[in-house]
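Structure record follows, encoded as structure tokens.
Note that one protein chain of the assembly has been removed; the remaining protein chains are unaltered in position.
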Amino acid sequence: MSSQPVLSLDGVEVHFENKRGLLDFGAEDETVRAVDGVTIDIEERDVVSLIGESGCGKTTLGKTCIGLQRPTGGTVRYRGQDMWDIRDGKSQSDLEWSDIRQSLQIIHQDPGAALNPNRRLISILSEPLRQVSPHLSKSEKRERIYSLLEHVGMNPAADFAERYPHQLSGGEQQRVALCRALLMNPDVILADEAISALDVSLRVEMMDLMLDLQDEFDTSYVFISHDLSNARYFTEHGDGKIGVMYLGQLVESGPAEQLINEPKHPYTEVLRWATPDLSLQQTGEMPMRKIDIPDPIDPPSGCRFHTRCPEAREVCRQQTPETYQVDGNGQRAACFRRDESHEYWDSPELTD
Amino acid sequence: MEVTTSERLRDFYEEFIYKPGLVAWSDWRTRIGFLIALVYVLMGTVGVMFYRLPNSNQSPRSVRPFQTLEAPLGTTGSGVDVLAMIIHATPPMLLMILSGGLFATTFAVVVGTVAGYKGGSVDRGLTTFADIAMSVPGLPLIMVLAIVFNPTNPALIGILITVNYWAGLARAIRSQILTLREESYVEASRTMGVSTMRILIKDIIPNIMPYVLVNFANAARYVVFASVGLYYLGILPTSVRNWGIQLDQAYRNAGALTGAGTLYQLVFPMLAIMLIALALILLAQGMDRVFNPRVRTRMAGESKSADSDDGDDVSVTEVLN
Partner (left out) sequence: MAVEQTRGVPDAMAADDPIIQLRNAAVTYDHGESFVLDHVSIDIERNEMVGVVGESGSGKSMLASAMLDAIPDPGLLEGQITYTPGDGSEIDVLDLDDEELRSLRWEEISMVFQGAMSSFNPTMKVDDHFRETLRAHDADVDAGLERAAELLSDLYLEPERVLGSYPHELSGGMQQRALIALSLVLEPELLVMDEPTAALDLLMQRSILLLLENLQEKYDLTMVFITHDLPLVAALADRMAIMYAFRLAEVGETRDVIEHAAHPYTRALLNSTPNLDAPLEEMRPIEGSSPAPINMPDGCAYHPRCPLATSECRSDAPAFEESGPGHATACYHIDESIDQIPLNYEDMLDNDGSQSDGDDP
């Protein structure tokens, strides 16, 4: 097993331009900085969860990881090679874009929309095999599909394979989407809120299934979720790490249990407060100074969280924190509070 | 396990003929539309073989309809059998309708789909092309082309008539494609590296088929009415038989609208025109159910899932949450 990460993102930026129309005199072009300087690695058989509020850029970052979104800055490397150079034909490597494309797959949030309503399952699931194993005969393909369907609990496979998506329940549809991704034999699967649309009691089942199949298919997951509990379950069982995103930046990352039990960034603490649990402790006051997220077109200066952070001080408005190592386990946080000698400690608190 | 050829043939029959047929037949609209169309097809194939060609003085002149078996729908002032004219105009009409409808629809689908899916300069180029075609006034264009080329082949005439009709449809299809392109399952296919052609054929086009079918019927109807009008105006060569010519003759020669008692010479070709248009509408409306997988499976008794619901009635599970 090589120790080289499968995917390596370095200072990745994804900026979207909202061009002003003809009649918007004097207005500037608006840039949405969906992802603004993220560096992260995804190893073999890894589980990386990205959590954050909507608009924080986690979906955009996820799609950038698997090559569905082209970054406007920074590099994305697949096994050490810049994937977009390969795409543009500028690279010397013998890796082809089609190989990379096939090894990075996706599972969508809405299983009902992720399957072509006009195709039977057997046809939907033959498509990936057609791409990666075109030499297989129709009956060989059928066998593989049946065996995978049975593996994920859809028995009898022959019966399910003849069905259309609308004849399946939501949980079954999502399992089919998972099968489709796995049949590509990918290196990385992006699960974009893949369990959010399922009933609560089905979520654990789906996550278990994904992790079971991880070993067999030798694949990594990038798991996007707005729900900390789900991300915790998935990441900890998969022995991976959680990345917390805020307004396009990675503010903290680390192993799941550690990050949740000992958060080192105020935003992670706020997320933890917001996650419902059964301890019935008093909710108390809102820790954030403001409820609403700032406009991503004009993010706050310095540390982006300073407008809402309960621990914010004057210096947080002026300087942007770098990412500090918290300990040897790979937990990192972008907060001045991690630096005992920083001028943060002398700076006046923000109280608005 | 092996899939034998006979099994494959049977699968094909079931999938593309039997089940769609079941669904189509179940709807009264398709049934009636199909039957009417069948009458026309029979007229145009069997009828022309057995019924006499229209000719002057083949029967007594100006016979009223339903009088004799020889000329069941009456005759014109020159003794031409009205029914013979209708029957023998049917093959060229059908050919014209089919060719015009198919051309307009296919061309529109190709242009609209490629433009919508590809985007960028390809889109801009194709859309500009369609816009130009749309903005050139149709009637003068057809008139000019008809005079210059003087087409006598009904298939060519059909294409000529729809020479810029396809453009509006192409734009409409392009809009549909723009939406479909963003669907998750299309993104999934792209992520798998499926070729654009295959995505278009397998994922995109089947999901616009209901829309395409309805528009095929519309295009066909347009050909019917446009050709009738053009023949009536004398722009298209009268060497090709057409119900429009019949209308023209009834109006001009027999004075059908002046109360000279020759109204029947106008009414019957008009009925021929109306009924084929009606058949096309009914067929299109009925056929779009065929492309709805929920209806298809329900008809064929396949739906087993506990929460299956068809798109037509409000089922209980749809009302919850």
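So that you can tell them apart, the chains are marked A and B in the order they are listed, and the count of residues begins at 1 in each.
In this section, contacts are C-beta pairs under 8 Å (C-beta built on N, C-alpha and C of every residue); 3 or more make two chains touch, one makes a residue touch a chain.
Just so it is clear, the model here is predicted, and its values are computed rather than measured.
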Option from A:S229, A:S301 or A:Q318 whose C-beta touches the chain left out: A:S229
Residue, one of A:T39, A:S169 or A:T323, that touches the chain absent here: A:S169
Residue of A:M210, A:L271, A:V315 or A:L350 touching the missing chain in the full complex: A:L271
Residue, one of A:D199, A:E216, A:D298 or A:E322, that touches the chain absent here: A:D199
Chain A residues that touch the omitted chain in the full complex: 53-54, 169, 199-205, 208, 226-230, 232-233, 236-237, 260, 270-281, 283, 285-286, 288, 290-293
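One rule holds for everything that comes next: only the chains that are shown with their structure count from here on.
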For the chain A and chain B complex, residues of the former touching the latter: 66, 68, 98, 101-102, 104-106, 108-110, 113-119, 123, 127-128, 131, 138-139, 142-143, 162-164, 166-169, 177, 180, 184
Sites on chain B touched by chain A in the complex: 1-3, 183-185, 187-194, 202-203, 206-207, 291, 293-294, 297, 302-308
